[in-house]
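Just one protein chain is left out here, and the rest sit where they should.
To keep things simple, chains are lettered A and B as they appear, and every chain counts its residues starting from 1.
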Amino acid sequence: MMEHAQKASRFIENESRTDWHDASLWFIRTKRDRVAHNIPEWEQLRELASQIKDNVLANLDAYLEQFEAQALKNGVKVHWAADAEAHNRIVHDILAGHGVRRLVKSKSMLTEECHLNEYLSRQGIEVVDTDLGERIIQLREEPPSHIVMPAIHLKKEEIGELFYEKLHTEKGATDPAYLTEAARRHLREKFVGADAAITGVNFAVAETGGVVVCTNEGNADMGVHLAPLQIHCMGIEKIIPRAADLGVFTRLLARSATGQPVTIYTSHYHRPGPGREMHIVIVDNGRSAQLGRPDFRNSLKCIRCGACMNTCPVYRRSGGHSYGYTIPGPIGSILTPGIDLKKYGDLPFASSLCGSCSDVCPVRIDIHQQLYRWRQVVVKEGGLPLVKRLVLNGAAWMLSRPAVYGFFGKLMRKAMRRLPRRFLYNRFNEWGKGRELPEPPRQSFNEWHKQNRSRS
Amino acid sequence: MKIGLFIPCYIDQFYPQVGVATLELLEKLGCQVHYPDKQTCCGQPLANSGAESAATHIYRHFVQLFHTYDYIVAPSGSCTYHVRKHFDCIEQTGEVQHVRKHTLDLSEFLLDVLKIDALDSRFPYKVGLHQSCHGLRGLRLGPDSERVSQERSKLGALLGMVEGLELVDLKRPDECCGFGGTFAVNESVLSVKMGKDRIADHENSGVEVLTAGDMSCLMHLEGIIRRQGTGLHVKHIAEILNGVQL
Partner (left out) sequence: MSRSAIIDAIRRNKPAAPAPLPGIPVFANDGADMLETFIATAETGGSQVIRISDSRDIGTALSIRFPDAGIIASPLLFIDTHINLEAVQNPAELEQVDIAVIRGGPGVAENGAIWISEADCMHRVLPFICQHLFVLLDPAGIVQNMHQAYERIRIEKQGFGVFIAGPSKTADIEQSLVTGAQAARSLTIFLTAFSDSK
């Protein structure tokens, strides 16, 4: 329990760095606000996107079958993976069948979720993440801290040091343009030498059987069009019904994610190039189970824009790694309890329930309501320590008995006034660690009212 | 019109002057206000901690006390929001539905029911408005920076009726203060950091008095301000509207 709180405390120990992290993300949030407010129909688009995704969830089986049939017609090979292990095995089988030794991969949170890199590396396949941020954290051997900006937690000095070690850039170089250029040269070699390319999927269009991938760097396309084999890995929830729906989602995605009007590259893959192969791997990995939880199923509407992270006052001040899962922040905190309630049971509590996430979400997921409901589930399943449970039950007993409440209130105020400071501000007083307790008045409102408005 | 006054537990115990200001303000505006003295709490501290099922007794107690009133008015966006939104887990009797529908935050009652457009109060200070999240995003007491909307700010409109009051623009007009109920103790370091950042925004913007529609946020912020010893004043909006002086 409360692992997030501990990690957050450690993060905040370096306060200037916390402020820097907060400001970086706030900058993106502000950009997002500005571009959203330039679109008069913004709220209508969010509602449309939400309704389209509701329709998808209610008909997901049929849409997946339609998508598969169209993709097969297009000459695409379609695979189904029930879980992460099956996904990794399927990908490896495809690669092994083509004798692939070197693989380039554009950003895919699904493959992160399945730990594909580690799996393939163990099989002797070189996996190179080609999104700059992903490459940085891959070279550092750490997980992404954000789903759109995986290296948002790092300073340019740290990246300069890393590149000096791994890419032999100049010692002490920190200029982002210089470092990006170095990565460009390094990655171009990898693109040209790759035997296969993997991408994630932003949208899979049921009526056409194609997948859409959005990048700013063009790295998905560099990989896919140079390698003879292309594999697209997608969660079952990536489906949208019609090509026309892309109009809605492409207008929302980049604006929500980074405050750009659209990603630089919005790529539509329908058929392999001549003499080449295209595969799509459709992955469940717990998603169909989430679909069966009425209170939480609409978390599957997520289009992975990351806006809820950028806006979250908790995420901005605790960093993505404090959540301990591939997808951090508010959306991660409503996806993870369904995966492992014991392990991630503290995440629904890592929120002040401010609701900013729900209002920023382009598909109108009621994220903070789900956090609230997950809390109820955690407590019901016995996820609270005994002391907290006793305190809560005691409070419930007291607060439904006016006389007891009045008595304890008076006693507490008296104690707070009389007890010496060191007694009040003990190590169990979490409130008092950074704050003063309220100055207790002699009279409660109730007592004042009895004295001054006795007849009402 | 029968008005029931709901004074949330932490106001009752720690900030009775906010309850007094609310009552006096309503009385000045000609309202007959009743205060059922068996009231305790809306149950939110429990429910937000995940103990909704334990809170249902409190919900029923609340409904039993208040269902006879035309309106239930509370100087708290957060508690009002809790009653309206989260009393959905008990049986939805006529009484429960009535209470959920007619529990209003003070600002809603003043503007939407009493429809006041003037106040007899003066507060010649630079005031920073902290928009509590449950009031802003829960009750929609104003437009938030995330959504594209044309709503007016209810708290802003009320403060605009106070003579001499200068409402200060903030860098982050609606960022959470980090109180969050039990979040404040479960994640105390983070909670305090959020509060410090909020206070810094007000201080850097030249605010003399920090106000809000929710005393819970202010209890947290005031606790940090007093620990820091910077002397920023903290007043609930009801106190300012009722003509408090520093």
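Rule of thumb we're sticking to: a residue touches a chain if its C-beta (ideal position, glycine included) is under 8 Å from a C-beta of that chain, and two chains touch if they have at least 3 such contacts.
Quick caveat: nothing in here was measured; it's all calculated off a predicted structure.
S.K.: Could you run through the displayed chains and say which ones the absent chain touches?
M.R.: A
S.K.: In the full complex, which of A:5, A:36 or A:52 touches the chain missing from this view?
M.R.: Checking the options A:5, A:36 or A:52, the one contacting the hidden chain is A:52.
S.K.: Looking at A:37, A:77 or A:225, which makes contact with the chain not pictured?
M.R.: A:225
S.K.: Return the single residue from A:184, A:380 or A:417 that touches the missing chain.
M.R.: Here the residue in touch with the unshown chain is A:184.
S.K.: Where the complex has a chain not shown, which of A:18, A:138, A:258 or A:376 is the residue touching it?
M.R.: In the full complex, the listed residue that touches the missing chain is A:258.
S.K.: Pick out the residues on chain A that sit against the missing chain.
M.R.: Residues of chain A in contact with the hidden chain: 24, 27-28, 40-41, 44, 48, 51-52, 54-55, 57-61, 64-65, 70, 74, 80-82, 86, 130-133, 136, 149-152, 154-156, 159, 176-177, 179-181, 183-184, 187-188, 191-192, 205, 208-210, 212, 216-219, 221-222, 224-226, 236, 241-248, 250-251, 258, 260-273, 282, 284, 288-289, 291-292, 294, 297.
The rule is simple: only the chains that are shown with their structure count from here on.
S.K.: Contact residues on chain A for chain B in the complex?
M.R.: 2, 4-5, 8-9, 12, 15, 18-19, 22, 26, 33, 36-37, 39-40, 42-43, 311, 313-314, 317-318, 348-356, 358-360, 372, 375-380, 383-384, 388, 392-393, 395-396, 398-402, 405, 409, 412-413, 430-431, 433-441, 443-450, 453, 456
S.K.: Looking at the complex, which residues from chain B come into contact with chain A?
M.R.: 7, 9-17, 19-20, 23, 33-35, 37-41, 43, 45-55, 57-58, 60-61, 86, 133-134, 137-138, 144-149, 172, 175-176, 178-197, 219-220, 222-224, 226-227
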